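With one protein chain withheld, the remaining protein chains of the complex are depicted in position.
Now for chain A:
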Amino acid sequence: MNNQAIVSVSDLHKTYGGKNEKQYEALKGINFDVQPGEFVGIMGASGSGKTTLLNMLATLDRPTSGSVKINDQDVTKLKGNKIADFRANEIGFIFQDFNLLETLTAEENIALPLSLQGVRRSAINQAVNAVATTLSIEDLLKKYPTELSGGQKQRVAAARAIVHKPALLLGDEPTGALDSNSARELLELLTDINQKQGVSVLLVTHDPFSASFCDRILFIKDGVIGQELKRNGDSRTEFYQNILEKLGTFEQ
């Protein structure tokens, strides 16, 4: 199974602080795999190391030791332009605060990853329209981010994250800034993307409701993965209850 995994993390350590500073170990040896087409959640309280882990996966930060393989490529070894190209081609991001460029319209924001890859204009237009139809945001394309609601912004951000058909979609608390209706819609959308387009999704959250949409949840605490919870075909509500129970014991 291991060599087929889309994400393979082994013995990942991260220590902050220089030689003469106070050292702080954020990750203390993390191991896990994500299979193609899987929807995985990573849960943990503030300070548990989940954001650090996501930054490693997204090549935004370098580990102290250990390796992160995405699509059989050790991303910790990448440098300079290779990092940029890897981000542009292999992964899509959805952030808590949307991170849309407010100087560009929704359409231009979505087109950005393709423009960066040098895709032809007609192909870009086609892809943008296709993804907009899938996410039902055709009406929003000509608008600037400031004219959109939080939920709409996050849909546009999701469209930008998947328009270039990445191998992996990373979400960092994507529902964190949304009201409950928008949050539910977005999570359904992510599930849809995951199931219909076969994109692997890795979601970092501390919100049990968001987590209940995943197939599998890794609980992280003090820099190590403490427990794992699988959905095993349960309904979402049942899974939600399981998560709440697990959290109740895990965080004690």
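We adopt the following convention: a residue touches a chain if its C-beta (ideal position, glycine included) is under 8 Å from a C-beta of that chain, and two chains touch if they have at least 3 such contacts; residues count from 1.
Everything below uses one rule, namely that contacts and distances are computed from a predicted model.
K.L.:
I want to check something: the complex is missing a chain, and I'd like its UniProt protein name from "Carbon-phosphorus lyase complex subunit", "Sarcosine oxidase subunit beta", "Acyl carrier protein" or "Peptide ABC transporter permease".
P.N.:
For the chain missing from the view, the UniProt record says "Peptide ABC transporter permease".
K.L.:
Any idea which of A:14, A:69, A:87 or A:231 touches the chain not displayed?
P.N.:
The single option touching the absent chain is A:87.
K.L.:
Identify the residue among A:42, A:58 or A:131 that touches the chain left out of the display.
P.N.:
A:58
K.L.:
Of the residues listed, A:38, A:108, A:185 or A:207, which one is in contact with the missing chain?
P.N.:
A:108
K.L.:
Can you name the residues of chain A that touch the chain not displayed here?
P.N.:
For chain A, the residues touching the absent chain are 58, 60-62, 80-81, 83-89, 91, 93, 99, 101-104, 108, 111-113, 115-116, 118, 121, 124, 143-144, 146-147, 160.
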